[in-house]
Every structure is written in C-alpha cells, then in structure tokens.
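What follows is a single structure, and I will ask about it in a moment.
Complex shown without one protein chain; remaining protein chains in place.
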C-alpha cells in the first residue's frame, strides 16, 4: 500500500473507452489525457503556520476531476498510480 | 454534480448571440471569449494560516464577471463548465 | 450594478478633453492613457491570515490616481469600467 | 491634495542646479536622476497579517534619499510628484 | 553517521535488478533512475512561523517513493546516500 | 546625518591600499570591490507580521563583511556611503 505524505493523494486513473462516431475504438495516443481519477489513498494533510493540520477534503473512493498534466506517475506492484497534491484536484464528482 | 475544492467555483458560461450591424450571426471563432458566467457550485473556501476557513464570496446562481483565459475547462455529463479560483472572479452582477 | 470581490474596486475613467497649443482637439490614440478615475463600487476588502478583513481605503465617489496599465477593462450595460485591486491605487485626490 | 494609500508616500523632487567646473549649467539630460526628495504626504501605513497597521517611518517635510528609478511619476494641479512605497526610501536626512 | 538538518531525510537508494523480456540484464544507463529508497536518518523537522517544530512524517527504516531527480547525492564512508527534503517524498510503502 | 529606514544600515567602505608583489600601488579599477565596511548608522529594524520590531544586529562603529555588489551607493555632504539591508551583512568582525 502507498501512504502519501502531507496534502498528497494517490489516485487511479479512470479511463473510458472512446469510440469515434463510426464506432472505431481509438488507440491511446489519439485520446486526450484523462482528467478523472478515483482516490485510493490520502495523506495526513498539510500543516499550517499555526501548527494546525488541515485534513484533505477528499476521501478514499471519491471520484475526482484534476488538472491535466499535474501529479507524478508512480508504478507500484504492477499498477500505475498518480500522486497529486490536493491543490491539483479541481472538484469531486458527487 | 461537481463539488469544487477549497476556494474553487464551478461556473457555466453565459453567452449572448452576437449579430453584426448587418444582422449576420457571428460564428464562435469571431467572438471574444466570454467574461460572464453563472455560478453552479462553490467550494468550502480557502484555509488561512490561522486555521480559519474563509467562505467563498459568491453563491450558486450568482452571475459573475471573471478574468479572461482564467480557469480550467471541464466537461461533465455532456455539459461544459469552467472551474475558477475565487480570485479569478472580478465582480458579481447584482 | 457590479459588486467587486475582495480588495477590488470598480472605477470609471475620468478623461479630460485635451487640446494642443494650437487648439486642435487630440484624438484618443494621441493621448496618454488616463491615470485618473472615480470609484463606483468597492469590495469587502482582503482577508488577512489572522482572519481579519481589512476594509478598502477608498469609498464610492472618491477620485483616485492609479498605476497606468493596471486593472481589467469590463463592459457592463453599455458602460466601460476598470476593475482594479486596491494596491493599484496610488492616491486619493482629496 | 494627494492622499497616498497604505505604505505609500508622495514626494517632491529636490533638484540642485549643477554647474561643471567651468561654470556651465548642465541641461537636465546631462544630469543624473535625482535621488533626493521632500515628503509632501504619507499614507496610513501597511497592514500586517496580524491586523496591525504600521505607521510610515517618515513625516511630511522630511527630506529623504530614495532608490533611483523607483516610484511612479504623477502630475497633479500642474506640479510633478513621485509616489513611492516606503520600502523605496533608503534614509531620512536629519 | 549523517544527521540531516531540519526537514531533511537521508536515504539509501533501493535498486532492483532489471531484466528485459528476453532475460538480458540491463546496464545501469538503460534503466530509469530509481524512485525508491530506504530512510536511514531523519532531521528534527521544520520550524513553523508559530515556533512549533513539525516532526518528519517518515521514520528510519521506512521504504519511500520520491520525486525523480530531487535531492542531493552525498558520499559518506564509501556509501552513497541521497539527502532529500521531506517535501520530495511522495509516499511511504507500508 | 543619514538615518536609514527599517532594517537598513549605512556604512563607509573600508579600503586598504593594495600593492603588488613588486610594490606598485594598484589603481582602483584593478582591485576587487571592497567587502568590508564600518557601520555609521542603523535603522529601527524590520517589523514582523506579529507587529514586533526586530532590532538590527549590528551597531554604529562595527566593522562588517558584506556581500559584494549589494546595497545602494549614496553621496551625502561630499562623502560616499553604501546603504545595505541587514540581510546583506554576512558577519561582524569582532
């Protein structure tokens, strides 16, 4: 298991099979990078100058929209994850 | 539904049909990018170093003027939205 | 009406007709950009890290001098305004 | 009268007639830009994150040395002023 | 022994022998730089503006994932270490 | 007299006559810029976000080492001074 630090969040990408109007499945390079993910682990939150730790606003299992190209790709036990900072998350799908 | 994080706000663009003096409807590329939007969701607000969370100054339904080219475009359930930071919002039309 | 957010201020430009020594009225492009404006709306002020909100130092009706090229031009109900941050205002004419 | 905002200060430039060794008065372009001014108005001071407002360290009438090329030139009622931030002031001549 | 300062952490790189599908062991230059390490020493943590010191979130012995190319390589008593800032650590493997 | 503002310090440069091995006195342009000075005036210190003013760590008469090329040269009553920020001072010679 990956336990992210601070205000970091580990997500799995949520990809949807894309077909063109004519029904042809597009290969990966022809698709836009995904902007959607599912949270698999959250950090303990960032620490303010006052010493208070602010809990991350998302929870494990949440589906989120994040800024394209943000985060760091990590391979772990054969799976691919993305480690984001909470500030890279735009919205939760709820 | 999209629930934006922190001081983020989700808006729908408010576009007005534009006609030239001669009555010709202009196609999209000939128009300036819109600067007006309607708030559809607001985040919980940003957290100060003191630990206090500051509520976003706009509310769902507000019509706003925002800085051109700011924010991130998001497609969700067939609709297009823009996720802005509160600081990208110049004024509320009230 | 436009209600600016945070430490923003909405102003109308104050332009004075400019004549050359020979009495010719100069067209707009030959004049320097105005540096003077009249405040038409003020925001609620910026929030400090302590949580305190600091009222904007100018009031509606004040005539101000502001930094050239600062602010964002906004058209609203046929009028042109400039949305400034309070920090773009150099001085009040009083 | 000009009332500067925050930690701003309005000054008049103090220029001294410059002669070369041979007694020729130098035209303006041949002189270095002045670094000396007289304070004509001071702002209310900047606001700290604690909410405290810090009074400007200079007073009306003070003669000051300031960083060359800093500040914004403002014409008001036929006179030329320079609006500086307090941090552009190096020292008071006392 | 190396005792890192502040929010710094000393790690040893964890490298795994890499074989291609055909069983050929890849020389070092053909492999991606490692992203995995084992913590061998932790600093006392960073000091907040409030004066509070925040303990580092990782402990000696932890296996971590860190941002590629971050940190400073240090040779000490014949061994190679990497000195990271805590903020370069993405996640703990736990 | 020059009274520096905030965390500023006024110094006189301390120059030592430099001779080459053959006893030739080097003209000014052939020497490195001095890094040593004597404090002639100190400001009231910088103000922290807490509102506290922190006294400058050097006193009038102190000989100091400062970062080359830092500070602003000021001529006053025929003398040349350098106005430094306290943070440009590396060490006191004591």
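Order of writing sets the chain letters: A, B, C, D, E and F. Residues in each chain are counted from 1.
One rule holds in what follows: a contact is a pair of C-beta atoms (placed from the backbone, for glycine too) under 8 Å apart; a residue touches a chain by one contact, two chains touch by 3 or more.
Please read these numbers as outputs of a predicted model, since none were measured by experiment.
Chemist: With the missing chain put back, which residues of subunit F would touch it? List them for me.
Modeler: 35, 48-50, 52, 54, 57-58, 65, 67, 86-87, 89-94
Chemist: In the whole complex, what residues of subunit E lie against the chain that is missing from view?
Modeler: Looking at subunit E, the ones touching the missing chain are residues 1-6, 8, 10, 41, 44, 47-51, 72, 74, 76, 83.
Everything below uses one rule, namely that only the chains that are shown with their structure count from here on.
Chemist: Could you put a whole-Å number on the gap between the CA centroids of subunit D and subunit F?
Modeler: 23
Chemist: Round to the nearest whole Å and give the separation of the Cα centres of subunit A and subunit F.
Modeler: Subunit A and subunit F have C-alpha centres separated by 52 Å.
Chemist: Could you list the positions in subunit E whose residues touch two or more of the other chains?
Modeler: 49
Chemist: Touch graph of the chains shown: is it line, ring, star, complete or other?
Modeler: Drawn as a graph, the chains make an open path, so a line.
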